[in-house]
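Note that this complex is displayed minus one protein chain, with the remaining chains in position.
Note that the chains are named A and B in the order they appear, and that numbering of residues resets to 1 at the start of each chain.
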Amino acid sequence: MEPILNVKNLTMNFGGLKALDTVNIAVEKGQIAALIGPNGAGKTTFFNCITGIYEVSEGRMEITPPGKSTQELKGLKTNVVTERGLARTFQNIRLFEGMTVLENVMIGRHCRLKSGIFSAMLRPSSQKDEEKKAVNDSYKILEKIGLEQYVNEMAVNLPYGAQRRLEIARALATDPFLLLLDEPAAGMNPQETKELDDLIIWLRDNENLSILLIEHDMKLVMSLSDNIHVVDYGKKIAEGTPEEVKSNPDVIKAYLGDESEDA
Amino acid sequence: MRLFKIILGVAVVGILGFLGIKEIIADPVYFLELFLGGLTRGSIYALIALGYTMVYGIIQLINFAHGEIYMIGAMTALIVASVLGLWGWNSAVIVILAFVFAIVYSCAYGFTVEKIAYMPLRTAPRLSALISAIGMSLFLQNYVMLAQTSEYMPFESLIPDFKFWEPFSHIITSVEMTIIVTTVIVMILLGILIKFTKIGKAMRAAAQDKIMASLVGINVNRVISTTFVVGSATAAIGGVLIACHVGQINFYIGFLAGLKAFIAAVLGGIGSIPGAVLGSLVLGISESMFTGYFWSEYEDVFAFSILVIILIFRPSGILGRDETSKV
Partner (left out) sequence: MVTKKEIKLSFFIGLWFMVLTFPIMVIKVNTITNTVIFRWPNLLWVGIVCFFASLIWNYLLRMKEEKKKADTKDDIPIVHRLLQNEKFKIPFLAALAIFFLLYPFVFSMYHTSILISALIYVMLGLGLNIVVGLAGLLDLGYVAFYAVGAYTYALLNLHFGISFWVVLPISAVFGAIAGTLLGYPVLRLRGDYLAIVTLGFGEIIRIVLENWDDFSNGPRGIGNIPAPSFFGHQFGQHDSVIYIYFIVIGLVLMTIFFVNRLENSRIGRAWIALRDDEIACQAMGIDKFKTKLTAFTLGATWAALGGVVFAAKTSFINPMSFTIWESITILCVVVIGGMGSAIGVIAGALVLILLPEYLRAVAEYRMLVFGALQVIVMVFKPEGLIRSVRKIYKFKKVKE
């Protein structure tokens, strides 16, 4: 079967700097894949490339949504990528501060709804039904993620861990088949990290989702991932199961530095 | 799209070039006059545009109040010159003191404006800082209007008609010559300041990356203040010079001049100092040609149209670089 995300030879140049250099990454359906690497290795750049925030220099990025044919992502605008079924969270939390928690999630529903400016002003029954359904769907998502007690709070007033979870809820609301999580556990305490671990597994098993995550918390990565991709200096240096990656000499070198150079 | 742009560009340049050459041959002296008039105008724009571009380079803010700093420079010079003139001081001393006071006061205003209206908003959304800047501009204009007058005030030219310049004065007056020469000197001094001095290096570093600059021990707040002061000083020089050239000022002169200078800065590539100078000269000369050969009443429409066209087709300006927003 086709992988649901298949990135081939992705290259991203910033001026003369190659932030990503012929990177190949494939994510299978139902997989939790992880993208790891030292700081500045190009992990977030990779996310920005596939979600259309950066214009890719070279390479192909194909998706195969479940039950649909293969499509190319290159050249699509960010919002179209989301419509096709890729949703992401951000490393530095980017919630909409002027809105409540529920409304943040409802923004995620935006691309699945239709009502336009005139129906907003005139409110025909189709718009009312749609709005009601959007509210209920969003509330259900909050329940799943365990944020329903904050429903009408302003998003900025949430505790840190809850803000991270809200980012996931908001992404879920776009009905993705692939969820891209950018350091979802950053800044969380061990208890919150444990809950996140459970949540991600629950999402894969019950929501029919595939997940690609960037993470620095190695314990989390090793316990969660089916497959791990390692990048360093914009190049992919290893791929495999947690066990394989753990014992790969290139990976150890990338994380610990080359000892022969230290002297 | 790209091809379209190229064809459009070639067509415009071709038509203008053809018409231009025809006109130049018909009346070369008129053309020269327009050209030098444009150069003068462009020099003034350049003196103001520097402040916009330096401030934008460092805090990414359109300093709307910058035009008002220029106006305050001109106003201070007028006040100082009038008082000293009434006291019967020597005219050479008056010229020097008027310039000195104009520069010192503009710098002080620029410094104060930054501390009040922009510094508390350093971490706020850009929209907030921009609105604050508009408020400051409005405040300063009305402050001068209420404290002085809303009428035009005649400005006795501080720059005499030099004897040695007489043979050329039918093409370019000595005031215009002084403006161009002063601008060149200011540009050279500014270039030296930014390239070779410690504060100049700090300014460039802060423009690149404020956080990194502060980590290596640069006092970013002081650098920003210095940027405002330097920009205000050049604007004040521009203000006094233009007042000498036009012969009258009021509280409102900063608004339009500021806008035009901003357009020039964008045209050249905002954030780039050579760009600001180049953009100013291009805008000044083309405005002068436009009013000379086409419709003078649509002079400002012409400038704004240039802005719109530049922003749509090449938002980074002539010398600017493209920027990628950080995620």
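One rule holds for everything that comes next: a residue touches a chain if its C-beta (ideal position, glycine included) is under 8 Å from a C-beta of that chain, and two chains touch if they have at least 3 such contacts.
Predicted model, so just to flag it, every value in this text is computed and none were measured.
> Need the list of shown chains touched by the one chain that isn't shown.
Per the touch rule above, the missing chain touches A, B.
> Just to verify: which one of B:F99, B:F228, B:F262 or B:F290 makes contact with the chain not shown?
The single option touching the absent chain is B:F262.
> Check each of A:Q31, A:T45 or A:T174 against the chain that is not shown and name the one that touches it.
Only one listed residue reaches the unshown chain, and that is A:T174.
> Using the document's contact rule, name the residues of chain B that touch the chain not shown here.
Residues in contact with the chain left out: 60-62, 72, 75-76, 78-80, 82-83, 86, 101, 105, 108-109, 112, 116-117, 120-121, 124-132, 134-144, 146-148, 153-156, 259, 262-263, 266, 297-298, 300-301, 303-305, 307-308, 311-312, 315, 325, 327.
> If the missing chain were put back, which residues of chain A would it touch?
Here the touching residues of chain A are 51, 53, 77-79, 82-83, 87-88, 90, 94-100, 102-103, 106-108, 110-113, 115-117, 120-121, 123, 127, 130-131, 134-135, 139, 143, 148, 151-152, 154, 157, 170-171, 174.
Here is the rule we go by: only the chains that are shown with their structure count from here on.
> Just curious, how far off is chain B from chain A if you go by their C-alpha centres, in Å?
Taking the average C-alpha coordinate of chain A and of chain B, the gap between them is 47 Å.
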